[in-house]
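The complex appears here without one of its protein chains, the remainder shown in place.
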Amino acid sequence: MADSPSESIDVTYVADLARLRLSPEEIATFQKQLGDVLGYVGQLAEVDVSQVSLLGEADLKNRLRADEERPCLPVAEALANAPAQDNNLFVVPRIIE
Amino acid sequence: MTATDATLTAADYEAVIGLEVHVQLKTNTKMFCGCKNEFGGPSNSHVCPVCLGMPGVLPVPNQEAIVKTLLTGEMLGCQIATRCKFDRKNYFYPDMPKNYQISQYDEPLCAGGTVTLDLLAYPKDAQKDPATVADKPVRLVRIHLEEDVAKSFHFEDGTSGIDFNRAGTPLMEIVSEADMSSPEEAFAYLSALKQILIYGGVSDADMEKGQMRCDVNISVRPRGQAAFGTKCELKNLNSISGVRRALKYEIARQIDLVTSGGKIDQQTRRWDDDKGETTLMRTKEKAHDYRYFPDPDIQPVRTDHGLYEEAAARMPELPKAKKMRLVGQFGVSAYQAGVLASDAALADYFEKAAAPKPANGAAVANFLLNDFLATATGGETLPKVAPEFFAELAELAASGRINSKQAKEVFAQMISTGKSPAALVTELGLAQVSDVRALEAFCDQAIAANPKSVADFKAGKQNAVNALKGQVMKLSKGTANPQLVGEILVKKLSA
Partner (left out) sequence: MTSLTIPELRQKLQSRAVTPRDVVDQLAARVEAVDPKLKAYLHLDVEKSRAAADTADPSLPLGGVPIAIKDVINVKGDPCTCASKILQGYVSPYDATVIAKLRAAGAVPFGRTNMDEFAMGSSTENSSWGVTRNPWDLDRIPGGSSGGSAAAVAGHEAFAALGTDTGGSIRQPAALCSCVGLKPTYGRVSRYGLVAFASSLDQIGTFTKTTEEAALLLEIIAGHDPLDNTSVDRPVPRYTSSLRGGVSGLRLGVPKEYFIEGIDPEVERAVRAAIDEYKRQGAEIVEVSLPHTKYAVAVYYIIATAEASANLARFDGVRYGKRASNPRDILDMYGRTRAEGFGAEVKRRIILGTYVLSSGYYDAYYNRAQKVRHMIAHDFREAFKKCDALLTPTSPTAAFKIGERTQDPLQMYLADIFTIAVNLAGICGVSIPCGFTANKLPIGLQIIGKKWGEETMLRVAHAYEQATPWHKEKPPI
């Protein structure tokens, strides 16, 4: 894997990954603007990071949850914000597997 | 990649099978919130802002789920990580509340380990097949912990409905190496794995209930070829026997294809258990870009700060050890011990029944395995009567109070009526006649009625006495104590 940013961003591909349907105008603008931003963040390539480890602190204390029940939402409240619902299910256009 | 040499015949090919199993953990609450972890329930009744992915909520890991995963790793001989973290696996799907799944990418809780395919884990018919490799080890790649997704239902009108009750259930992903080479081994792997999971109280691992779900990777290659063939993934496998059927079909399909000069392309195929065939779901599109990265909402976890110790303390006696102990402690046969140990609940029942008098262990095992299991019609796996009844029955037989024929009758009545063996013996007047005077009367009748046998005996034919014994049993309608009858006859004839 390249350790320094190589080819520039493909906004169309990335927007698809992010499920954003952009207009051709938006794609053009973002291509330019994000090109500038990536040029700017590219300066990180010059930093020597060879001495840095990302493994967490050794003194780390576990903060886990005991396996104890907490009240759920009433069904009506759970669905209160649903854009579409039908007998207590959230409804969406058919899911293609 | 796949050899498509049409000169090779089906027999020249072998299958290469790897399994990816997802197991729902038996915890009180979900993985990252306090909602009840329960199968079923009205739609969206077991949800809260966290497992609905509402704006602003945060996940907090369930300690019990981590301990149960560590215990599983321990039971399967994995290396246990001293530190692990959770990562976000990004992809959009309506059954995933946050559109990322909290999972573990490069720091799973467990790595390595093996599942051993005990002979009894194979399908019954395969157990007798000489080709079956008993105790074959199947290596594991890893076990990691993640969260389950919601359940969706598809409607005629082209919409889908989503129930988030299942969303956030603690889910263990167990990935095997591609070490299996037949549908029977895949079957045995799943049975053995299920057995271990139940032993550890980690999961009920019921595939029909979706508590254990498996994706199968299957490819074929000419025997002796090192390189793998192009693999297909099978989905919609809802039972262990279904996995076996699906693999039988898919292996045949792939071998047909390559031996007829065709080539396999990487596909995901759906198994239709009714039609008994796999059908194309999708051909592998360009690899997913999941954009894994460490979940900033969750601190890394140190398993060496008490969690591992907790798991180790819960380590149960595993099937192999139990089998050996049952043989030594109760004098049952290795086969009986194997069958008993293959079902933790059955083994417990047996131990309760045999405990009062370990010497009767073999007899109890016979009643349990031959008389009960063999004849259990309703598919019951455990008798409804108390184990003490089996102990009682075995003792009645051992002490000679009833003979084996009577024991079978008492057993049948005990199971059907639920009455205790002692009660049944009196009720059915089955106590053996051991009263010498009464027996002598029968013996005299028999001797009088069979001069020939008497003559044979006097002529030295020892076993002529058996004919007479038979007569006495007939006369006593089988209630006579055979041992005593034998002694009395010999005494009278030798007089």
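Going by the order they are written in, the chains are A and B; count residues from 1 in each one.
Everything below uses one rule, namely that a contact is a pair of C-beta atoms (placed from the backbone, for glycine too) under 8 Å apart; a residue touches a chain by one contact, two chains touch by 3 or more.
Owing to the predicted nature of the structure, the values given are computational and were not obtained by experimental measurement.
Across the whole complex, the hidden chain's contacts among the shown chains comprise A, B. Residue B:P296 is the one among B:G224, B:P296, B:G328 or B:G460 that touches the chain missing from this view.
For the chain missing from the display, the contacting residue among B:K98, B:K235, B:R253 or B:K419 is B:K98, taking the whole complex into account.
Mapped onto subunit B, the interface with the missing chain covers residues 49, 52-61, 88, 90, 92, 94, 97-100, 162, 287, 289, 291-293, 296-299. Touching the omitted chain from subunit A are residues 1-6, 9, 11, 14-15, 17-23, 26, 30, 33-34, 36-38, 40-41, 43-45, 47, 49, 52, 54, 63, 65, 73, 77-78, 80-84, 90, 92-96.
As a convention for this text, only the chains that are shown with their structure count from here on.
Rounded to whole angstrom units, the spacing between the C-alpha centres of subunit A and subunit B is 41. By the touch criterion given at the top, residues 17, 19, 55-56, 60-73, 75, 78-79, 86-95, 97 of subunit A touch subunit B in their complex. Subunit B meets subunit A in the complex at residues 27-29, 32-36, 42-49, 52, 60-66, 83, 85, 92-95, 152-155, 158-164, 281-282, 289, 291, 299-302, 305-307.
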